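The complex appears here minus one protein chain, its other protein chains still in place.
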Amino acid sequence: MGVSTMLVTNFNFTVAIFIAMIGLYIIVGQGNLIKKLIGLNVFQSSVFLLYISMGKISGGTAPIHFEGDSSFSNPLPHVLILTAIVVGVATLSVGLALVVRVQESYGTIEDDQIRQLDLDQENPKDA
Amino acid sequence: MSENVILRIVSKFLIPLILLFGLYVQAHGDYSPGGGFQAGVIFAAGFILYGLVFGLDELKRVVPLSTTIILMAFGVLLYTSVGYLTMFLGGLFLDYAHLAHSEKHGHHYGILLIELGVGITVASVVIAVYQIFTERATRDGG
Partner (left out) sequence: MFLRDLLAVVIIAGVYSLLMAAIFTQLDAVDVAFTEASVGAGISTVLLLATLALIKNQKADKYEWRIPAIILALLTGALLLYSVPAMPLFGNPQNPIHHHVAPQYIQETPEIIGIPNVVTSVLADYRGFDTLGEVTVIFTAGIGVLLLLARRRTKKQ
């Protein structure tokens, strides 16, 4: 199969990579700290999408036993991603607490302004 | 002020339902999608709604910060004590088969207890974090 048809048939990987790259660009490229945290959230959710799409079986149902069960989707990625989502929100809460403290100390949450304030603080001390 | 009245009446109706739904999700984690984390978050969402509509002081009167801190630690303690209990009863750490007379019941009790611990910890952490953020806002804003 050609590369392009593979990309379309495995579109879950392509979509996940696309979203991950958007998230990466937001983390690295944006200056605002809150946008960076949201970019981290976007990146994490793209990884979740990757794992859960790998666990799906065509024609399967949710992994809960009921009367007349058929083939189930793989429950192991579900468990992993469940843990990862909760850890992600814990990270977000600590990150937001840090952002609040940064705002109080520096007065701004743009990273180039923060770096400028740090440099300004260092230079008068040397003199 | 009419919007405030509508909010109060609707939330007085909704908050018990939300808390009940959280308890339902906690208890039915075995039979339907759910379990400790979802239940803890939903339960905390009910309290956050109460704090949003009726004010932070009311929320602190109902759930003071010290209570949430104690509950946070209690959830983790419950989880690890279940693990140690199975060790005392002769198995490995978190080996549920030794908790009751038959293996299936042992697993049932073990899963129920640790999901309870998880739900308590998650709910109290979310409520505490919300309280801390909002308290700082009201203190700064005056």
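Should a chain be cited, it is by its letter among A and B, assigned in written order, with residues numbered from 1 in that chain.
The definition used in the following text is that a contact is a pair of C-beta atoms (placed from the backbone, for glycine too) under 8 Å apart; a residue touches a chain by one contact, two chains touch by 3 or more.
This one's a predicted model, so the numbers in the text were calculated from it and none came from an experiment.
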Visible chains that the absent chain touches, using the contact criterion stated earlier: A, B
Listed residues B:15, B:45 or B:63, member touching the removed chain: B:45
Touching residues (missing chain, whole complex) on subunit A: 1, 3, 6-7, 9-14, 17-18, 20-22, 24-26, 28-32, 34-35, 38-39, 41-42, 45, 48-49, 52-58, 60-66, 71-79, 81-83, 85-87, 89-94, 96-101, 103, 109-110
Interface with the undisplayed chain - residues on subunit B: 29-38, 41-42, 44-45, 48, 65, 69, 72-73, 75-76, 79-80, 83, 93-94, 96, 103-104, 107-108, 110-111, 114-115, 117-118, 121-122, 124-126, 128-130, 132-137, 139-140
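Quick note on the criterion: only the chains that are shown with their structure count from here on.
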Chain centre separation (subunit A, subunit B; CA means) in Å: 26
Residue numbers on subunit A that touch subunit B, as the complex places them: 62, 64, 82, 86, 90, 93, 96-97, 100
Subunit A contact footprint on subunit B (complex, rising order): 31-33, 37, 122, 125, 129, 132-133, 136
